[in-house]
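Here's a slice of the assembly, chains where they normally sit.
Note that the chains are named A and B in the order they appear, and that numbering of residues resets to 1 at the start of each chain.
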């Protein structure tokens, strides 16, 4: 129940972020819908394609499609009010990437893939919806340029395997890893932490 | 026979639209070929990937590859004459999206997916070749910005399920739905109908 609520909140947050980017680009209604969709489910879809888990999940469970559709309608109507929700949205989004990361890790484990690939799949689930959104909007993906977004997912995914190696119970390790992602992201934004600058001593 | 003729006319029209966009971007021969290809078969390929229908259809039936190749050769040679065909091309393209929409809906039904997902797959089959073309040419996809293109596919796909619910014979419903797509698109262009403006009362 809690799990599903969080999943839906994450989906909502991702969809809204898609709507905001799409409206900034002045896309039409159809464009806004597709971008919201892709931002929400693009990462999981790419993951399912790569591990051969088809038809992809949102084709078999309409919860996502319905949630995104309703979100887009409300987001377009109340777009001027959305700015007052900035903090809540950031929180949903952060919870969303935490949960999506572990969803992806879990799918990798089910497909009996190696830990490092599972971490990769988790990060992809959380981050690649945004990458596809940015490609469709003709931008260099934002997560390739700033913020410690993906890194939080990678470290959180890795922490799950660390917790398991320390014999933590699986459900605890799962939740702990989600909290690691959320904490890292919140701290990174709060303290302005970013990846080490690889251009420091160069032209 | 009629069905196949229309399918090939649609493929030709999509391929030509790819050639025109690619040549505007001054791509080389290889680039033009790939863009023509992707415009014609990109939507169906993405659909087949998402429902797990691999190897994708154009790998097993060379009709598409051959048709596209011949089209590209002729389109490059006669590019200056293509403008006189603008109306015919528009008609082929419109018939093409009608047919491609129902092809996609059919594939969804075969995979036992829900109606709304089938409609989505139909729209994807008709429209996403153009989306991939625009991404490869570094443009924001044109169907996200103007014209009621995708909407005609969505409504046409939906009409199929309406006709079926009204106990129409399946083959009639199929053809009627194709005509709905074509009619909507023609009317939209003729009367300058577009999606409701979601930016009206905003900055």
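Assume a residue touches a chain if its C-beta (ideal position, glycine included) is under 8 Å from a C-beta of that chain, and two chains touch if they have at least 3 such contacts.
Here the structure is a predicted model, which is why all the values come from computation and not from measurement.
Identical protein chains form the entire complex, numbering 3 copies in the structure file, with 2 of these shown.
Here is the rule we go by: only the chains that are shown with their structure count from here on.
Taking the mean of the C-alpha atoms as each chain's centre, subunit A and subunit B sit 30 Å apart. Across the complex, subunit B is touched by residues 22-23, 25-32, 34-35, 45, 49, 52, 54-56, 59-60, 62, 65, 76, 79-80, 135-138 of subunit A. Put simply, subunit B touches subunit A in their complex at residues 49-52, 111, 113-114, 116-117, 120, 131, 135, 138-141, 143-146, 150-151, 194-196, 198-199, 202.
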